[in-house]
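Have a look at the structure below before the remarks.
Of the protein chains in this complex, one is absent; all others appear in place.
Coming up: chain A.
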Amino acid sequence: MVKRSYNQTPIKAQDPEVRSHNFNEVVLGYSLDEGRLEASRCLQCKNHPCMLHCPVMIDIPGFIKKIEDGDMDGARKIIAKYSNLGAICGRVCPQEKQCEMACTLGRSKKFEPVAIGKLERLVSDWDLDNPEPVKVIPHDKGRVAVVGSGPSGLTVAGDLAVKGYEVTVFEALSTPGGVLIYGIPEFRLPKATVKKEIDRIRDLGVKIETDVVIGKTITMSELVDDFDACYVGVGAGAPHFMSIPGTNLMGVYSSSEYLTRINLMHSYKFPTYDTPIEPAKQVVVIGGGNVAMDSARSAMRLGAENVSVIYRRSLEELPARIEEYHHSVEEGIQYHWLTNPVAYLGDENGQLTGVKCIKMELGEPDESGRRRPVPIAGSEFIIPATTAIEAIGQGANRVMLDTYPDLKTNKWGYVDANEETCATSVPGVFAGGDIVTGAATVILAMGAGKIAAKEIDEYITNKTAKKTSHSA
């Protein structure tokens, strides 16, 4: 056996100089040979800690072994048992906080963990390029409506179609995919990949109806009456604003708007596409999550002279994926740690000219255990800016909830659902993903979808059984 290398097999990526001016994918993926090499680093641990730290418990050593053996078909079959969206998860899951964090190899001195995410991506991309013929089975077990076509809704839909249900997904926007389409940028998650994954779910016989806002175009009660069960996966994308002075100045965006313009509406190709976006010059992004990174890196690609991220805590607390942070630094994005905005400044035409900030220091720990940032009196300073993007978190998408009060929500405005069964206050209505947990991750949304599909199957099977026994 060859000696294991300490480091992960290097992966091809676009050069930072080049990629910060285009929207093409940054990380280019392993070749089959590189994948086999990386797979051979795996220790095939009996206790498989990686798997235990995967929210959907993918048999990680199992598929890695298949890669090592050069059996890509075997590898894809293993992943398919646990995930419908491998090409997406392989790219966007926070592996460093999940499987790769727990990896035995990575926990030993000097070694980096196995590049599990990149291997998953390799298998799933191969799978998309070498599709298996789909077996469309009769959909005669019942009819299910899914509200929202994000990763959660798509997972429920795919799983139930495979189990023999007729599934219709209703999506408010023109294109299905939820955040995968309108939020996460092309350079991290190519839309062609998302489309391929969605086409596959369509091939299973799932019907996706776009331009339908549940609560407006069709009411939730109508769905409850028309279908045997419903799944609510409407997400949590409604932007919060800090509401500091100057929020309505031109040049101030929510990250949701900024990214929607770019991703869903392709404003980076204006005027070929009709939706405009302000030219990026001096850009300030507020926040420290994935959404902030995506906004900053998108602004860079629109040709900004400079982009800075201001975050009220420090690097250690940064919630973004660490890979994305490193990428952003390579691309020239600057950071102001322990800084908070207090006002937007504008000129007489209402155009943003700067962000007035204040320095913070970390004080006593708060309820979350993190040290609470407190402002340092007299430390105000101004960062010149023509664009400011607030990426400080999102709340529940309310359009459907506001028109369907039967569905109980919690004090944060999210749907009150049992996390183990996805059941809600309305029998036959299940819910999961961001609308239950608040803004979280693709894999958690998908995991909820898996559970819900199982529960919905049971619910409808029991209902049907009861009906038949009554009529007998």
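Worth pointing out:
Note that a residue touches a chain if its C-beta (ideal position, glycine included) is under 8 Å from a C-beta of that chain, and two chains touch if they have at least 3 such contacts; residues count from 1.
Going forward, contacts and distances are computed from a predicted model.
The listed choices are "ABC transporter permease", "Ferredoxin-NADP(+) reductase subunit alpha", "Cell division ATP-binding protein FtsE" or "Phenolic acid decarboxylase"; the UniProt protein name belonging to the chain that is not shown reads "Ferredoxin-NADP(+) reductase subunit alpha".
Touch with the chain that is not drawn comes from one residue among A:44, A:210, A:379 or A:418, which is A:210. The chain not shown here is touched by just one of A:59, A:112, A:203 or A:257, and that residue is A:257. Which of A:43, A:238 or A:439 touches the hidden chain is settled by the complete complex: it is A:238. Of the listed positions A:17, A:226 or A:274, the one in contact with the omitted chain in the full complex is A:274. One chain of the complex is left out; on chain A, the residues touching it are 172-174, 210-213, 216-218, 237-239, 241, 243, 247-250, 253-254, 256-257, 260-261, 264-266, 270-276, 278, 349-350, 397-399, 402.
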